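With one protein chain held back, the other chains of the complex are shown just where they sit.
Here is chain A:
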């Protein structure tokens, strides 16, 4: 009976998430386009719903809600469904929509979509070979095979995103990197653009007039085709058409030039707007943020290198250590009781874990999302004087810091203020007597807020990517790719989050996901992060160097 109740609860929540995903799709992603294929919307909402259900199950773990057996069942069920969606449904539809965009393959759409899917499956399977992710006792068709591969892809994606974001964030925020663009530069460039357009127009006028005259004289405009036509055209080509092809070539070259000039002008305009923005108060604030971020980025790269070189894995102890230092600084008389309590009592253990977890999350999130609350957090960190807290970020859970690196300039997230108030007030309400009462609720609230902001953050990034790269033809494909990325991202973040959950909650994740080599994933994250950050530095350096030479007016 209770199992039925639990299932009903789970189902309702899934329906809610589905509805939310649907709305998000309609209002945000597809704002400018018309939804013609409802399949895409359904698939996206399903992926979103099942990903969110996974997080919900984690919360239920902490809360202890629902029966253990039903929880376990739902974990398994959820996992199977999401794997099914990520590996079978979404890639198939991606292949189908890609194929339907290509004109040549219109007839046999389904057949080619299946071909694409089989190719995907082949590469997906091959992915597992070079990595030491499986122990030999797993069968060939076990769930661990699939999860491990999905985990690899997801972790790679997260690391790539975070590496690039880590470098790009200070680059875009700091005004040190802004090239100096004056109004006259832009005007000069625009004048060149219009002159080029004028030249194109005049040449096209000649072409049009020549063709009209040829047409009026009764000559055949079309080129002579066929074998005899080729011979004829070699010996005696009418002078008009020779001229025409020359002019046409000139026009093509000029059109290419006009495209270049247009893109350069857009670039200059964007830079000018950024310069203007940087003079405002908000701009100055972001500039300061940029310096902080760059230091953080360098530190993070350094720590990743250290982790790889010395083969360190995330520890669990700094968590407690950080809390101790926090509590020590705040000079609360029950610090002794608290720290010893933290060592012994499992609930406070979970509290400290979730507390620091949430602190890292809230700091990283506030740094990215709600720049308004950043001063609050910064003051807080300096007040706490926690060097070990910074170390906490870097060592405990690198996966959480990924969201730190996506850059959302305009979102306002005041829930971080709430998180921080909770965090700061926790020690005050945590006298040894009340810990037991408060810890569970607080950890629930904190973890809940973390998960919500994490989902929101990812959705915002996805929206930005979508706006940047989509067109009316490819919008379906891009949304499906984003759904795939989202699904893999959430699955691997559950995988990585396992590391920072206290032992008793960790067990269910281990049980459900099977015996994977979790340490490998953390190591792999560090490697990819390092590679991605370094290559983005190189890339941005080259791009920055190239640009000024083009625009400097002599």
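A few remarks follow.
Rule of thumb we're sticking to: contacts are C-beta pairs under 8 Å (C-beta built on N, C-alpha and C of every residue); 3 or more make two chains touch, one makes a residue touch a chain; residues count from 1.
We take it that contacts and distances are computed from a predicted model.
The protein name that UniProt records for the chain not on display, among "Protein HGH1 homolog", "DNA polymerase epsilon subunit 4", "Fibronectin type-III domain-containing protein" or "Rab-like protein 3", is "Rab-like protein 3". Taking the complete complex into account, A:265 is the one of A:7, A:100 or A:265 that touches the chain left out. Listed residues A:76, A:126, A:191 or A:544: the one in touch with the omitted chain is A:191.
Those residues of chain A that touch the chain absent from the view are 31-34, 36, 187, 190-191, 193-194, 197-209, 212, 255, 258-259, 261-263, 265-267, 269-270, 272-273, 467, 471-473.
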